[in-house]
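Could you have a look at this structure, given as structure tokens, before my questions?
For this depiction, one protein chain was excluded, whereas all remaining protein chains were kept in their positions.
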Amino acid sequence: MDYATLIEVLGSTLRLGTPLLLACLAGLFSERAGIFDIGLEGKMLMAAMASGAVAATTGSAWIGLGAGIFASLLFAGVHGLASITFRGNQLISGVALNFVASGATVLIAQTLFGQGGRTPPLSGAARFSPIQLPGVETLAAVPGFGPFYAKVLSGHSILVYIALLCVPLTWWLLYRTRFGLRLRAVGENPESVDTAGVSVIRLRYTAVVLTGVLCGIAGAYMATSLQAGFGREMTAGRGYIALAALIFAKWRPWQALWATMLFGFLQAIALRPDVIEGTLHMKIPVPALDALPYILTVIVLAGFVGRAIPPRAGGQPYVKER
Amino acid sequence: DLGGKFDKSFNEAAFNGAEKWVAETGGSYKQLEMQSEAQREQALRRFAESGANPIVMTGFAFGDVLNTVAPDYPDTKFVIIDMVVDQPNVRSVVFQEEQGSYLVGMLAAMASKTGTVGFVGGMDIPLIRKFECGYAQGVKAVNPEAKVVMNMTGTTPAAWNDPVKGSELTKAQIAQGADVVYAAAGSTGLGILQTVADEGILGIGVDSNQNYMHPGHMLTSMVKRVDLSVYEAFKDGPALETGLVVSGLKDEGVGYALDEYNADLITPEMKAAVDAAAEKIKAGEIAVHDYMTDNTCPVE
Amino acid sequence: MTLGKDTGRQATAAPSNMQAGVPAIELRGISKAFGPVQANKDISIRVMPGTIHGIIGENGAGKSTLMSILYGFYRADAGEIFINGRPTTITDSQAAIRAGIGMVFQHFKLVQNFTVLENVILGAEEGALLRPSLAKARKTLAHLAEEYELEVDPEAVIEALSVGHQQRVEILKALYRQADILILDEPTGVLTPDEADHLFRILRGLKAQGKTIILITHKLREIMEITDRVSVMRRGEMVATVTTSETSPEALAELMVGRKVLLHVPKATAQPGATVLDVENLRVTDGAGVARLKGVSLKIRAGEILGIAGVAGNGQSELLEVLGGFAPGKIEGRVSLSGQDLVLSGPGATGETRRAAGIAHVPEDRHHLGLILDFAAWENIAFGYHGAPDYQANALFMDNDAIIRDTEGKMARFDVRPPNPQLPAKSFSGGNQQKIVLAREIERNPVLLLVGQPTRGVDIGAIEFIHRRIVELRDAGAAILLVSVELEEILSLSDRIAVMFDGQIMGERLPDQTNERELGLLMAGVATEAGAA
Partner (left out) sequence: MAKLPTWADLVLVPLISLLLAAVISALVILAIGGDPVEAVTVMVDGALGSPYGWGYTLYYTTSFIFTGLAVTVAYHAGQFNIGGEGQAQLGGLGVALVCLALPWPHWSIALLAASVGAALFGAAWAAIPAWLQAKRGSHIVITTIMFNYIGAALIVYMLVEVLRPIGQMDPASARFPVGAKLPNFGEIPGLSLIFSNKVPANVSFFVAIAACFAVWALLWRTRLGYEIRAFGKSESAAVYAGISPTKVIMLSMLISGGLAGLMAINNVMGESERLVQNASEGAGFIGIAVALMGRNHPFGVFLAALLFGFLYQGGAEMGLWTTIPIELRLLVQGLVILFTGALDTMVRMMLTPFFRTARGAA
């Protein structure tokens, strides 16, 4: 693989890794608060549909983004209701909401636009267009770094940069603020939070809301930035890959960045079997590349590369009275 | 096919053909979209059971199930597009896509400034190789030095419906210098052509006339008159003749699209060259190799 | 005496109240039910400021429930709370903290992978950012450590701390929130005697500073040692409140149990036979690398009951687990049953192989080990013996009817009420649940019976019944290993008594040649001269 190709693949990596990153951080907030969320996929899908639909009708990507976040929050709310208020099974709730999203997105899009569950193609202000980082022209000429700056870092939509910014922000929130301390505590031992006079329920709902917002951005990115419109099942399992990345990252923000970018890279090179063949001098079946993120996750889960210990109270509804 | 009815390409063409028939005759028809491979047989049987006649299906993937279903309903006529099914009550319609692709290949080579053109196919099957091979032959006919960058989206029907991947592949081709990209990939093409427009190069649509999608960025479209085939099938009704129908340049079953959206991009010289080539193909003076006859392509 | 700034809580300085004779805490008519269980019934109590007030009661008497209500962790069904004479509604822990109440729970409420500092500031942060809170807490902790002998490394992660230190963190948490009233729920149950002594020094120091302390325990010795007044709870009710100096352990014990203590099990002298169980130098190291048993050796003969006394958590559970065939961790040493060596770890060491060898086991925790609460009584009767030949219809299927018939018989013989084999175990009362376990384990005439806490949370009638059955089994020639934290039970049932402390046997005594005081010392890890005798 020559440098130009590498640059190209890395550019793809960032574009494809962004929705994973956003969803992964979404899952991080939820799981750190002790709420398992298999429903990242469904929330992204809903958000993609809503933002695609609203951006198409209003012509504004930003309004679309708002709609996406709203739709995702709706699902997050149901998940919160099921797992926090009604102390239901969080895994089942997530699975169920994914199915609801699969069905609802197509139903709604088909009803609104009659285009087979797709939303109309977006153009102009209805999409987030790429933005050039400052100094691209001058820096592009610098050998080595120049192309990297111009082609990998620059030229993405604003949502990509928002996603990247979310990483230090999440880290700061989690480890440097009162909210973060309480959030981490509630995922480890909700009783400690409760006896300290802090509401477990409110904390967990806050986490679920953050999850909803981030999934909303992720979905909107899919429909209004990566693509120009919503298509059925367009998230294509990204919610699950994000979950895998979260485990890979051991529930930590910076590691989440690296994990999602690794998975984004795997997706990017899976698009280019020709490049792999040229680099490795052997043919690797595309399905094997497609399966690689999942296989890596299983290996991590198996504890062969360091133990992935989830937040201790994860998945258990908080019940005071036996 | 799995690309979805509104792929603005193959399936939409079929849909338009049916709609045209409805508009003209006031007849009614039922349509069903496949969501998965396993549904095909049920859908086909359901239509046959309900007395629909004829039943038109688009896409090679129906071939196998049609082979088993057709004998069960000897009184029903079936039409399959893009596939040959040898049953007494089946009309098989195949197109000489290599011919149309040859023409758009020529246009691509003439429009290209870099001397590198691209092709993004959908699912990696001989049918799509046939598009690619015809295209490459056309390109080389104009500029033997030209480079054709070729990518397939995938190996399964999901490749018809993966705009994200289409978009990424297009970006990769642009990075390799391509400034004209031919999208033969169903709904995936939406992503390909979107990227073409975003990146300011030229694209070539497929099956339907897709020129209107991104005016100024659509060089042309390789039209394949699936709509006509469907229309004719419906018009013929239950009495339609079965057997193999091969449709090509000669009967205007394939061709390149020229309309107000791309008029500025096609110079008179280009049009003259292509039209001349079309005549020669019709006359048999230029033989465009059909990939599917021997699964090889004479040009790379 | 104030630490840091006053956060505007309702309580005013304690000394003025002390003079006025207003109780720091007054509860009136508190009731609380958990489904069918009436955990607290119309409880009233007054605690004067600057005193240490003890609350005693048997397991399940409702002590923890009462204190959780005071701390706002549970909500009372009825009743009122007055703090420093003022009616106070405590809806949640936040309200309790505002009212100046701090609580150290029986099961600590610490975040295991947080540092001491983080645990201390959790919920009592200074502002939205952590840094200033941490800085302040660091300073305050240093003060507190000096003042009350409450040293802990503020940067240490909780899971790396010993239990005693974790408890200190809980106390620090309360003090950091400027609690004037401190509730400690069974603080010494998990402590070594040294640690307990240290704790009591801390408590005396706190008292000297005018803090009010409520101490929950069921250890009479501690009550006598440190409290000013003591309340006794029995079966959800408050039966008496007395001044400690005016009462005696015997009187308290009688109040606690509701009858004359030291129930004498009618028991003939043992006729010990051949050695059945021979344990030599048994060592167990758990998954976390902590040594749980440090070279235990003991022998039990046929027709003999060996009682193991000790504070909970000194290795008794591990001993039962190893013998019962399901101890995790690393196990070394030698155990033989009637001369046959037992496999101690690996696939050969399971409950199944132990039962096949003739070892029956009434576990300490019937809810988590002995029973499947959702299973019907008959399914629980087969539990562990589900492979027994008399329960099989053929090679493929179990004979459920045979099990149900067997259960009916066992229920009748053990007076399990109601005698309905189809009822799930969870709908029996504690005593009847225990009888089901006992019937299952005893009636197969084991060579060795392991019994852990046979009468924990069981009413008096059932206690007598259970004790009699254990003695009968002994008389039938079984060797019995009895583990109990109740000294009376040990003294009345055992033919020999071994005391465990810190994973070791501190000594062996004969029941008629020792007393609670001596056993208590051994349990505290203090070797006595009598050991030589």
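Per-chain numbering from 1; labels A, B and C assigned in written order.
One rule holds for everything that comes next: contacts are C-beta pairs under 8 Å (C-beta built on N, C-alpha and C of every residue); 3 or more make two chains touch, one makes a residue touch a chain.
Just so we're clear, the structure is a prediction, and the values are computed from it rather than from any experiment.
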{"item": "Displayed chains contacting the withheld chain", "value": "A, B, C"}
{"item": "Option touching the unshown chain, where C:I90, C:L150, C:V296 or C:L371 are the choices", "value": "C:L371"}
{"item": "Hidden partner chain, touching residue among B:G17, B:G105, B:G121 or B:P157", "value": "B:P157"}
{"item": "Options C:P187, C:P363 or C:P454, residue touching the unrepresented chain", "value": "C:P363"}
{"item": "Residues of chain C (touch criterion as defined above) contacting the omitted chain", "value": "324-326, 347, 350-355, 361, 363, 368-375, 379, 382-384, 386-387, 392, 396-398, 400"}
{"item": "Interface with the undisplayed chain - residues on chain B", "value": "30, 32, 35-39, 41-43, 45-46, 49, 60-61, 63-65, 68, 72, 83, 125-127, 155-157"}
{"item": "Interface with the unshown chain - residue positions in chain A", "value": "38, 78, 81-83, 86-93, 95-104, 106-108, 110-111, 117, 237, 240, 243-244, 247, 285, 287-288, 290-291, 294-295, 297-298, 301-303, 310"}
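Everything below uses one rule, namely that only the chains that are shown with their structure count from here on.
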{"item": "Chain centre separation (chain A, chain C; CA means) in Å", "value": "47"}
{"item": "Between chain B and chain A, distance of the C-alpha-averaged centres to the nearest whole Å", "value": "35"}
{"item": "Chain centre separation in whole Å, for chain C relative to chain B (CA means)", "value": "78"}
{"item": "Residues within chain A bordering two or more other chains", "value": "none"}
{"item": "Complex contact set, residues of chain A against chain B", "value": "4-5, 7-9, 11-12, 15-16, 115-118, 121, 123, 129-130, 151, 222, 226-229, 231-232, 234, 236, 268, 271-272, 274, 286-287"}
{"item": "Chain B - residues contacting chain A, complex", "value": "4-6, 33, 151, 154-155, 161-165, 167-169, 171-172, 175, 187, 190-191, 194, 197-198, 213"}
{"item": "Of all residues in chain C, those that touch chain A in their complex", "value": "34, 71, 73-74, 92-97, 103, 105, 109-114, 118-119, 121-125, 127-131, 133, 173"}
